[in-house]
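This report refers to the structure that appears directly beneath it.
Removed: one protein chain of the complex. Kept in place: all other protein chains.
== chain A ==
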Amino acid sequence: MKKILRLALIDFKIIFRDPSLRVFLVLPVILFVLIVWLVPYLVAKYEFLVPYLSLMLVGAVIENTQMYSFISSMVLIDEKETNVAKTYGVVPLTKRQYILSRMLIPYLFTVALNVILFWVQPFFTIGWGTNLILSLLAGLVVPVYVLAINAIAENRMQGMVYVKAFNLLVLVPIVAFFVPDNFKHLFGIFPTHWVFQSVNNATLGLPFGWLAAIGFLFFGVLLWWVSKLFIRKHFV
């Protein structure tokens, strides 16, 4: 456990000492400003926006996951490019322990961001239990994203390209909100669809348990799979 924490904390140092990564830490701040002040102001002014509130919240939830997805992807790509990753291949740390230690802080940090978001957003009443379930689910985007990027990108340049693609990919299931109801779950092939639908139902006071359950299951399987791909590649 001690070694896992140690490695998790090292990441903070690496991020704070790298100006190109550090700037991304302000992203959530901007997002919070938008949700807490700008959106309420706009909604008060333009009433036609009201039906889109839950969609905006869905967008904010997913954008919260993107900061650490990007930062961690870059940290790991850098680690691979500078061959530091090889060193982890020859220390008494299992590959699963390595993944846990590298993903734990980004995951928990992202979960915390969303917990705060659901708490401070002024549009819906969301209970603590619901808040926590939704936040834990949405946070899973981070490890899946980061490990997938690192399992496919060969270098920093490719990494940047895949990051752009992934940023769009996670947003695709937004389209489900604009298609007839009986077609919307076609977007269920995208894992974030289940995050979006869970959040949406929760805001509308509808049951969301089964949506979230599918989400956890989907992300769990994906996480297991991308971890395998990642392990095969990262330490060589």
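Please note the rule applied: a contact is a pair of C-beta atoms (placed from the backbone, for glycine too) under 8 Å apart; a residue touches a chain by one contact, two chains touch by 3 or more; residues count from 1.
Everything that follows uses one rule, which is that contacts and distances are computed from a predicted model.
**Q** When you check the chain that is not on display against UniProt, which of "Amino acid ABC transporter permease", "SPW repeat-containing protein", "Succinate dehydrogenase/fumarate reductase iron-sulfur subunit" or "ATP-binding protein" does it turn out to be?
**A** Hidden chain, UniProt protein name: "ATP-binding protein".
**Q** Kindly state which of the options A:82, A:125 or A:182 is in contact with the chain not pictured.
**A** The single option touching the absent chain is A:82.
**Q** Which of these touches the unseen chain: A:14, A:27, A:214 or A:229?
**A** That would be A:14, which touches the missing chain.
**Q** For review purposes, identify every residue of chain A that touches the missing chain, sorted by number.
**A** 2-3, 6-7, 10, 13-14, 17-18, 79, 82-84, 86-87, 89-94, 235-236
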